[in-house]
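Every protein chain except one is present and positioned as in the full complex.
Moving on, here comes subunit A:
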Amino acid sequence: MEMAEWRQTILFKLQNRNRKETYCFQDLIAQHNKVFESANALRNENLHLSIQNEKLRVEGGGGSNSIAETRLSEEVQNLKQKLLSQTEELAELHKRKGENAQQIIDLNVKLQERDKMMSTKDVTIAESQSKIASLDAEVGMLTHANKELKHLNDVLRDEYQALQLAFNVLEEKLRKVQDENRQLVDRLIKYKAKDADRMNEENDNFLNDGSKPFTSKLSTFGIFRKRHAKMQKEIEEACRDTRGVGSDDYQEGYGPISQSTLPTKVHVKFDGHEGEVNAVKWSPVDRIVVTGGADRKVKLWDVSKGTQENKAILVGSNAGVMAVDFDTSGSLILGASNDYATRVWTVSDQRLRIGKEMEYVLTIADFCFVTDLH
């Protein structure tokens, strides 16, 4: 066998080792241990015996009966042995008690850890609960708000429907009005056409009537003939009118005394307002003119001396003054302006007396004093 050599070496070495280390000492130590133990035991016994001896000596004064003595000593020995075993047991129990105490300490530590954990858990639970409560409140608030919004939404929808209905009705009305308007416009056009026809007819007639004496002279004028003829006719009519009025009206006792003539010359010219002048009126009593302008002012002018003289500026209007008028006594001035209001001033102290907004001013130019305010 090829492994034999090293195996043999190892076996030899091991045997050698055991011989040297083990077998030399084994018996010796076993013997020593035995002697050691017996010495220990003897020492113990010796101790016991000496104690016993001591005891017996104490008791020994009256001890005469050797048989009873030996029995007693046996008993004492038995009891001692019992005591010894008891003390051993006690030691064992003490040991176990120590272990148990350690265990209790460990468990207590564990318990404390658990308690700590529990308390942290409690805290987190409380936090969570408070959070839940707040969230609940929030949810309640939100549902409430939601309900309100729903209600509002319903109301708005109802309103919208009502308005839709109203709108439909109004639209219907508008359509009707538009139809009517169209009819009216049609009719107006028709009338206009009729008017134009009639006018043409009249012109033709006139031309036919009046053209005879002029035909030879004006025949060359072509296009201007009609206009000329019209002018001629107007002039003739004017001449005739003058005569007619002069004769008839004078005899009746009213109407202008002087002859009415067209004004040919500007007497006074002045810039009264900044912007347009919308209205001018004479005072019925004095030689005073009242003007209303787009600069929201009403002005009084004295023109008795042949020149203008600003007598007063009446303010208070919030928009351009569109119309002015005096009352019959000439002491009050009424002004109407584009701010839907009419105002009354007194001439004597130039103060605003009455200002009243009027809801419906359809045509401001058409208004005047109806009655004396006094």
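Note that contacts are C-beta pairs under 8 Å (C-beta built on N, C-alpha and C of every residue); 3 or more make two chains touch, one makes a residue touch a chain; residues count from 1.
To be clear about the criterion, contacts and distances are computed from a predicted model.
A chain of the complex is left out here; the name its UniProt entry carries, from "Translation initiation factor eIF2B subunit delta", "Cytochrome c oxidase subunit 4, mitochondrial", "Autophagy protein 5" or "N-acetyltransferase 5", is "Autophagy protein 5".
Note that of A:R7, A:R175 or A:R240, the residue touching the chain absent from this view is A:R7. Of A:N18, A:N100, A:N153 or A:T346, it is A:N18 that touches the chain left out of the display. Residues of subunit A in contact with the chain left out of this view: 3, 5-7, 9-11, 13-18, 20-22, 24-26, 28-30, 32-33, 36, 98.
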